[in-house]
Every structure is written in C-alpha cells, then in structure tokens.
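Below is one structure, written out as structure tokens; comments come after it.
Excluded from the complex is one protein chain; the other protein chains are retained at their positions.
All chains are identified by letter, namely A and B, in their written order; residue positions are counted from 1 within each chain.
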Amino acid sequence: MKSPFPRRAGSPVQRRIAVVALLAGLIAPLAACGGLSANDNDKSSVSETYTDLRTGKPESARDKAVLDALPESVRSTYAGFWHATRVGPNPYADWKPSQAPWKFCYSSAYQGNSWRQEGLAVAKDIVAQLDKKGLVDGPLIVSDANNNASLQATQLTTMVQKGCDVILVMQPPTVGLCKAFDAAQKAGALVVVMQTGTDCTNVVQSDFGAYDAGRTAAEWLVDKVGKTKDTIVMCDGIPGVAAAEARQAGASDTFKKAGLKVDHITGQWTPSTIKSQMLRYLSTHQGAIAGVWDGGVCAVPVTQAFQQADRDLPPVTGFEGACSWLASWKQTGSESFGFAGGAGQGVNEAFKVALRMLAGQKPKHNTLLYPLVQIDGSNVDEYYKPGMKLSSGCNAQPASGDSAPTAYYDDLFTGTGTPATFDAGLADLPVK
Amino acid sequence: MTSSPLIELAGITHRYGATVALDGCQLDIRPGEIHGLVGENGSGKSTVVKLLSGIMAPTEGTVRVDGKDVDLRSPTAAQAHGVLTVFQETLISDDCSGLDNVFAGTDGLFRRRRRSKAELELATEVVERLGTSPSILTASPYQLSLAERQVLTLTRALVRPWRLLILDEATSALDLATRDRLFALLQAERSNGRSVLFVSHRMDELEILIDRATVQRSGHTVGTVDRAEATPSRLLSMMDGRSESEHAGAATVTARRRDEQGTAARLCGVALSSDARPFDLDVRRGEILGVGGLDGHGAVALVEAFAGVSLPPKGKVEIDRDGLWSRVRGYRNAVASGIAYVPGKRQEEGLFRTLDVRDNLAMATYGEHSRLGVLRPHAIQQAVRAQMQRLGVVPDDPDYPITGLSGGNAQKVLVGRWLAAEPDLLVLNDPLRGVDIGTKREFYALMRELTDAGMTVVMLSTEIEELLTSCDRVAVCHDHGLEAVLEGDEMTYDGVLSAMFGQAPTLATHERTRA
Partner (left out) sequence: MSTSAIEQTPTPTSAATSRRRRGALSSLLVYLAPLAMFLVLMVATPDVLSRTGIMSLLVLSAVLGIAAVGQTWAVMIAGIDLSIPATIGMANVLLTTLYAKGWSFGEIVVLLLVLSILIGMANGVLSSIFGLHPLVVSLGVASVVTGGVLISVDGNTGGDVPGFITNAVSPRGSVLGVPLPAALVVWVLVAVVVVLVERRTVIGRQIFALGSNVTAARLALARPMLIRVFVYSAGAICASAAGVLLAGFSGGASVDIGAAYLFSTITAVVVGGTSLLGGAGGYARTIAGVLVTTEFTTLLIGFSVGPNMQQVMLGIAILVLITVYGRDRHVAHRL
C-alpha cells in the first residue's frame, strides 16, 4: 500500500530530470577517474625496490632500466612485464630451506574446470615421484577456495599451521592475499604463485611471458596476412585482468608497428560469449577480415562463427594450445599458431623453481618468467593426437616435457645446489 | 451564510483518458462547516477528493483557497494549505509500525529510526479521543482489523495542522462507538472554525452531521442544499434523478421466519478466542443471518469461522451436505463444501490491483470455466457479463482495469466473484461497504431472491440499519462471545445496540452457552 504522503512527490517531468541528473552524477566521476588514471603514468613508485603493476600503460623509465638489467637470454621473455607483474629482488633472500623430506601444499583459487583439474593431477604426480625418492613428507595437501579470496586466505593459514614447506598457489586473485602470504613467509614456508601476476611482492612467481606470447602470435599473424588494408580482429579476454591485458598489449603493439587496422571483441575467455560476440561482429561488418588474434580460448568459437556465418575463414591464431583448437585446425586445414600452454606445464615450471630453491639456489628476482613452446605448421603433428575433438577440454603440453630448458633458469638463479629432478609426464596426460 | 469560502472548485472537468469523471463540478466549503458530498457509485466523489488533496490536477477548471487561485500540484502543496485527507481505501503500510504510518512523510530526507516522545503522545491522544486503544500504534499493522486501520489513517490526518479535513467514506469500516467519537470530535473542531468535507453513502450519518451537502450525479454537480433541505429522500432523488416520493416509499423488506427448512450450517461449542465462553449457533437454510458487534468483539472471527478462513480455537463448524454434517477444516475445504466468502479488507484480501475486471471477477471460478486447466473464454465472458449486469458494475466493460473503478464498483466486483460460485452458504464480511443506497437495495432484493431459491447467507455489517433491513435474524457478538440472536420483534435498533454493548435484552429463545 502506498502512503498518501509520497515522500518525494514531484511530477513525472521532475522525476525524469532527476533520473538524468542521477545518470550524469554517475558518469561524471567515471569520466574523472578515466582522466586521473591517464595521468598517473610516471608518478614515483611508493615501493622503490619493486616496479609497479602498470597494466595497459606504456613502458616507464624504471621499467626500461629493470628490463635492461636482466640477462640478455631472458630479456625478450620479460618484455612488457609491467602489464602483468612486478619485478624486484628475491623476497626469500634470507630464507634457509629446511632439510628433506618436505611437505608440499597446493592452494587453488578454483577447481571447477578441466584446466585446473589437470594442473592438480600433474602436481600430485610430481609429488608422488619425489616421494619415491624419499623427499616428501606426507601427501600433497590441497585446498580449493571456489573463487573466494578470504576463504583462500584462511586456507593458506591452515596450510602454514600444518607445517607446509612449499605452498604452490594456483592463480590466486591479483590482490587480497598478501597478508596471508606474509604469514606463510614468516613461518618459513616458500610460497610460489603460478600462472598469474600478483601485486604481492612477498612471494616467488612463476609465469610465462604473457606480453611476449601475445606479441609472438601477433607477429605470426602479421607475417601471414602480409600488407593488407583489411581489419585484424583481436579477441580480448576479461577487461582489467592483468594476464589478459598483457597479452593484448603485446599484440596491439605489434599490429600498430605493422600499421594494421584493428577491431576488438571482448570474449571474457568464455566460448559462448566469444562466439556470440564474433557473430555479432560478423553480422555488422561484412567487409573482409584479414585475421583474428586469439587472446585465449577464442580460436574454436571464432572459427565456428566464421563457418556458421558463411564467411571465408581468415588465419586465426590460437593461444593456450587447446586440444579443441588442434582438432579444429585439422578439420579446417587452415594453418594456425599457438603455444603448448596447459596447466601441467605451468605446475612443472613452478616445481622446477621450488626445487632449485629447496636445493639452496636463490632467484635473482621475485618474478620468474619463461617462454612458452610454440606450435605452428612445422610441428603441429607432434601435438595433434587422434582423440582430440572440438569438444575436448584438454590442452597441448610441451613435447619435451619442459616449457623452458633447464639451462634457461641458470641465468636467473645464483648458488650451486643441485635440485631434485622428476619427469613431469606431460606427454602421458589423457586426451579428454 | 455569507462567509467567504475556504476552498472552492469552479467549473471543474476531469478526464481519465476517455472517461469523463467530472464535468462542470461546482463546490464551495465555508470555514467552520461540515459539508457533505454525496452521489451514487462512480459519480465522481473520490475524484473531487483527489483533486482537492493534490493527488492529481483537474483537466480543466480552477481551485481557489481563501479566494485565491491555487495549483494543488502535490499532496504536499495541499497540506501546505491545510487540506488533509483520509482516503476511501485504507492506505497503511504493513512494513512499519502504526506510529510510523501516522507520521509517514513528516521526516526530512531520511526516515528516522525512532519517533520522538512528543509524537507518541500526540498520536496517543488522538487515538484515545477516538476511543481506541493506543496499542494499535505499536502493533504490527498486519494484525489490525479494518476499523483499526481506518483509525490509523484518521490519526494520520488529525495529528497534522488542518483547516479542511476530507473524509472519503472514512467511516465505512468504523464501528458504531468509534464513529460517534469521531463525530463528536468533528463537531468540536467545527466550532473551532475548522471545516470538514464528508463523503458518505449513509444517510443517517449525513443527517446528524452535516451543515450543507453537495450532490453529484454522473460527474456533474446537481446542487448544494442546506441542512434543512437535506433530507434523505431529497438527497436520494437529487442523486438518481427520480422523484422524491419514490424514495419515500421504498423502504424495508420484512424479515421472514425460516425455521421450517432445517439447518444449513452450525457452530458447536465454538469459542471465538481461547478464553471466551463457547456457544452454539445454527444457521437456518434459506435465511439471511446478520452478524453485528463492535470492532474487536469477535464478529469478524465469527464469519471467518463459518468460511474456514481461521478456525476457532475451540469447537467445530459444520455444514449440512445432503443431510450429512461435514466439518469445516479449512478454507479450501469450506469452499469445496459449498461455502463462499467475501472478505472484508478489499484492498488487502480481495482485489488484484494489476488486473482487469474480468480477472477480478472470475478468478475464483476459472476452475469451473476450464477444461483440463484450459480456460473457455466464451463461457467466462458470458458469466462475467452476467454478474456485472446483475450487480450493476459501472463501467460495463470486463477489460477495464480494476483500479479504474470507483470504490463502490470495485466492491461490487468482489461480491460478484463469489456470487458467481453459486454457493450453498454465502458468507459476507461487510459486503456493501461503500456501495450506494440504490445498489444496496437491489442487492438486498437479489439476496432475497437467492435465499428463496435455497441459498443461505451469513452477513456481517457495521451498519445496524443494514442488519435490520436486510436480515432475517441478527447475531450480535460481544467480548468474543455470542451476546444475542435477535429475531422478529426483538430486531430493533436499540435491541441490537444494547447487545453490542453487552446488555442483551432477553436470551429466552436461545440457550447461549454450553456448560
């Protein structure tokens, strides 16, 4: 029942004006924020020792200095690092590894998809191998935070209480866990964050060079399309997510340098969204499309969109080496380019870093970026397996088992301890 | 009578889209007078009220306050001129306390959590002046009776500074005692120079209260008469255009005795509240049993018991089904046994405000007009039209939104919903609240017709006059007990009245209790 004394009466006209005013009020601060953030490019960093996370910004003088100081062999992999992560000294410089056997723990932000499941399976397998060598104390302790940062913080605390020596953290949120990491570090646990950048400077990070990967795929596409006036479509991931922005920055810079016209669709790394966005794009753009750059998960839905909209399929890159992408490649016969980027290889690289540190070696920096193995026309047959289908949920893994050769890390570490070894067994992962 | 008008409507036209609700409306209210506004259902009274209270602006015409043209563009503007209104529909929010409802809209930008002591005292004073317990200010409105809700809306207006108080059928749900208190209050305020615009269909109320009356007929003003001229028959003939003598003649229907045809339903050892004395009550087949009582004395509980809406704490309700007694165990069970119930709170329990007249009328009988759950549109259309004609719903259009109907016509639709179910026992909770006199008379005749054909009626009314003219017997509740069942010669105004106050004349004919 309405009260007969309308609190804020007023005619419809007044109410409409109020709505407009409200909207203006909402948009103005947004615009202001846009203006502000555009201006803070070179503000001096608060923490002097670590570079700032500067997603989507051009290279600063400080970034350049840090990049130039890196060993020649890793410099291209670290290109554009500021989009996704912060680089500085090793936060574990004073850390003394305990003696084997070690307790390994695995904290995942989410386990609800095949990619995450594969990562965990590989981790369990590696721990089992190390166990056979008598290096492991108890089974791998696993937690799943179901995308809840505060829950993950609690789970990390529990892991510290259980006496974990190494905590591998799979794709935590960029911010929000630094305190929990800090507690772990104080308790003497080594925290290795895998497969994502982070704002926290008190952990060791293992990730692939996202900018570099985006750039490499874009370069392949530039080569493939040659000189053209047609448009390149970039299929972007989730706006604002550092990992997505870094890849996109690599690609954008490349296309700009090549003088190509670029349009964007935003697929949110979700196949159904990608496909509907691509269909919408195609139905509003009948002009020729030179090629599509994949910022993750895009290759298959984009290819389907072209086919189902009855349009000629231009070169479409892949990214993470999805089995479905390889299947699609085989089906269409249209050459593509991507990486062997399954979760397994990511866990593998993180273990390599952890084991070096447990053996007494010290990383020179907090962030350890490595290059991904490329898949192109010359080696696709090593990766494609007959069981792969358009609906497969697996990802191709580096044929050799490693993304980065062991020697790659030599330039990034000091000290001489010999790390324990294992066979990541990536080649034996099931095709699903 | 030369004092200049406090407020004046001149040449007012108001249209709701294509419907002309007012056409050439003329009204002036002097300071210190109680001015009646009368007319049949749909004649535009509530529309006048809404224009005066700033709910909407007239399509054409001027409004003057103290001789100056004003633009009452919002309720706030009207209140600034001292015009306060109690609307026909009791608008009480169930989500906040009675006190919050009383002071709704008086806060600034933010609603205050607590009411000040002064506010509580002010409201308590008004509520007590109306003879109601101040507990309604703190109780959750959800539990309040319709009369108590109406007291809240009256209080809401009376706590504010007013010069003109508009009461749009605000007395229709009040019981006798509260109504008399209100009238005393109004008369006292009149001598303070304050004015009242009083809308009502009750001639008895108008007779005792008003100084002048303005009569509306289908949107235009027939005229304004002084107290002396404002006899019921004069007003009625102005309202419907027929001659005065016709109205003088049309009067009461005589009560009948109906004991020969057996009992249609009965209450056995029923207590209306857990600590009240249990009683028995039989309803004879084919009779119209009236139910009366002051608000909160169990009359509503009594009719709700018959309808299975709320089962009494003690005792059982039984209905005769082909010679067998079947116990009423709940509402749906009651309906299945041939009982139909027209609820009292038409906004809260009756109407579907978002739907049209057809849905409102036929909702309860859709089941009968369907095959395997699929509606039969033609059957429905016919049934709906038949009911609308029978009750004289205006406008005569099943597609009309229910909110576009005047209060009295909406009430007719609600009654029609359950008449359409053709029940054996029709239980009515004050069914003619806000319905005009002409329609009431037609309705009484209709009930006679239906009861002659075998239907039985239990009807609660807040109007003693109505109980006397339309019912065969009258059961009066007092203090959650059955005070008296009056019949024949006992059925007098004073008889009913004293029973309401717990002074039953004789109880010779009916054993009242079971030990």
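What we mean here is this: a residue touches a chain if its C-beta (ideal position, glycine included) is under 8 Å from a C-beta of that chain, and two chains touch if they have at least 3 such contacts.
Quick caveat, the model's predicted, so the values are computed rather than measured.
Chemist: Have a look at A:Ala100, A:Leu313, A:Ala359 or A:Leu390 and name the one touching the chain we're not showing.
Modeler: A:Leu390
Chemist: Which one touches the absent chain: A:Gly209, A:Pro271 or A:Gly321?
Modeler: Going through A:Gly209, A:Pro271 or A:Gly321 one by one, A:Pro271 is the residue touching the chain not shown.
Chemist: Of the residues B:Ala80, B:Ala184, B:Leu375 or B:Ala445, I need the one that contacts the missing chain.
Modeler: Residue touching the absent chain, from the options given: B:Leu375.
Chemist: Residues of chain B in contact with the chain that isn't shown?
Modeler: Output for chain B: 15-19, 46, 50, 55-56, 87-89, 91, 309, 331-332, 335, 341, 343, 348-356, 358-359, 362-364, 366-367, 370, 373-375, 377, 380-381, 395-397, 399-401, 403-404, 417.
Chemist: Counting contacts across the full complex, list the positions on chain A that touch the omitted chain.
Modeler: 2, 4, 6, 12, 15-16, 19, 23, 27, 30, 111-114, 116-117, 236, 239, 263-266, 268, 270-277, 279-287, 300-301, 304, 307-311, 324, 389-394, 432
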